[in-house]
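Here the complex is missing one protein chain, while the rest keep their positions.
Labels run A and B following the written order; every chain starts at residue 1.
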Amino acid sequence: MDYATLIFAAELIGVSVFAITGALAAQGKRMDILGVVVLGIVTALGGGSIRDITLNAYPIGWVINNTYLWTAIISAVVAFIVCRYFLYPRRTMLVLDAAGLSLFAILGAEKAMSLGVGSVIVVMMACITGCAGGMIRDILVRERPLILHKEGELYATCAILGAIFYVVFYDLIEDRLLAISSMLLIFMTRLMAIFGNLCLPEFI
Amino acid sequence: MDYATLIFAAELIGVSVFAITGALAAQGKRMDILGVVVLGIVTALGGGSIRDITLNAYPIGWVINNTYLWTAIISAVVAFIVCRYFLYPRRTMLVLDAAGLSLFAILGAEKAMSLGVGSVIVVMMACITGCAGGMIRDILVRERPLILHKEGELYATCAILGAIFYVVFYDLIEDRLLAISSMLLIFMTRLMAIFGNLCLPEFI
Partner (left out) sequence: MDYATLIFAAELIGVSVFAITGALAAQGKRMDILGVVVLGIVTALGGGSIRDITLNAYPIGWVINNTYLWTAIISAVVAFIVCRYFLYPRRTMLVLDAAGLSLFAILGAEKAMSLGVGSVIVVMMACITGCAGGMIRDILVRERPLILHKEGELYATCAILGAIFYVVFYDLIEDRLLAISSMLLIFMTRLMAIFGNLCLPEFI
């Protein structure tokens, strides 16, 4: 399996996990299955879409390759069905979501970097790719956007740290090694945040 | 009257009806006339805009032809004035809205198809063109997005059914006949949903 296939497989896992978190956000909101699928799609594909539209990086990946959209739809439907009969594996999902965040953020940073935008824009795009889908999900189910609030453990912050690492060492470390170590940095800090309950200082 | 003129006239009716439903969503929300016009514009032009931006199908129709925007503005203002003095014709509006949905969904599918994207993307674009404007409207007036919820009768589902019909028979039926029969399918299922109170199963 070469690097491109590996990334593609990892992307699909990320899409699937994000779609499941989208579907699960519908719990207790009296949504029907279509609403659940919409939430899954928006959570999984929203961040990358906003990034590509802002950067004029057309065509958007999922528009020209059906696989992403199908992955999101099927994941959301499966989550819709499974949740009626099985207990939700919260810890497993948090770890998978952390993996999705790491991957999406650094793929977003790579894309922005390849378009030659400034460093701060690269970091912002990493953050948007990883987090914007979840923000739209929260707006649609009328919850407070989680990543803006003190209650959430560090989430976007992990993506930002990883992206800063990526930008700082861009000229010093070989491409793939850099991508993988940045992703690991996000993954580890996110896990530490979850299991150590790390937060940012609250605004008055 | 040729086909293009017919479609243009039908589009303007769709814009007008959607703008009116946008304006009416402002009832009881203590909005001023400007807010009403903003809601009308967003509901009428939002779906098509998101579709064109996602597909990179620039220029967006209403940006290069003033008629759409004027239609939306005038419809919203008229609704604003009329609602103070007359009873709101709920049934008539629901039927007109069903017509608007049918037309917008299939025009969206046609546009996506002409750009050569995959089948599932075509269906999604039909759904976005018909429904996204109403979703933004609901967010702006801080209601639960209607199409995501069990309380609403089938709405997006009708658009999806019609779009699937359109995609499946694309190579078998002549263009205009296909468009018209897909629209009719959406229109009929939507009317059946309204007057028969059809819903999708609810998520727990």
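Everything below uses one rule, namely that a residue touches a chain if its C-beta (ideal position, glycine included) is under 8 Å from a C-beta of that chain, and two chains touch if they have at least 3 such contacts.
Computed from a predicted model, the values in this text were never measured in an experiment.
Checked against the hidden chain, the listed residues A:M124, A:I164 or A:A193 yield one contact partner: A:M124. Listed residues B:L12, B:C83, B:L115 or B:I180: the one in touch with the omitted chain is B:C83. Checked against the full complex, the one of B:V15, B:V38, B:L55 or B:I121 touching the unshown chain is B:V38. Even with one chain removed from view, chain A keeps its contact list with that chain: residues 53-56, 117-121, 124, 135, 139, 142, 144-145, 147-151, 156-157, 160, 199-204.
Although one chain is hidden here, its contacts on chain B can still be listed: residues 26-36, 38-39, 41, 49, 53, 58-60, 62-66, 69-70, 73, 80, 83-84, 139-140, 142.
We adopt the following convention: only the chains that are shown with their structure count from here on.
The centroid of the Cα atoms in chain A and the matching centroid in chain B are 30 Å apart.
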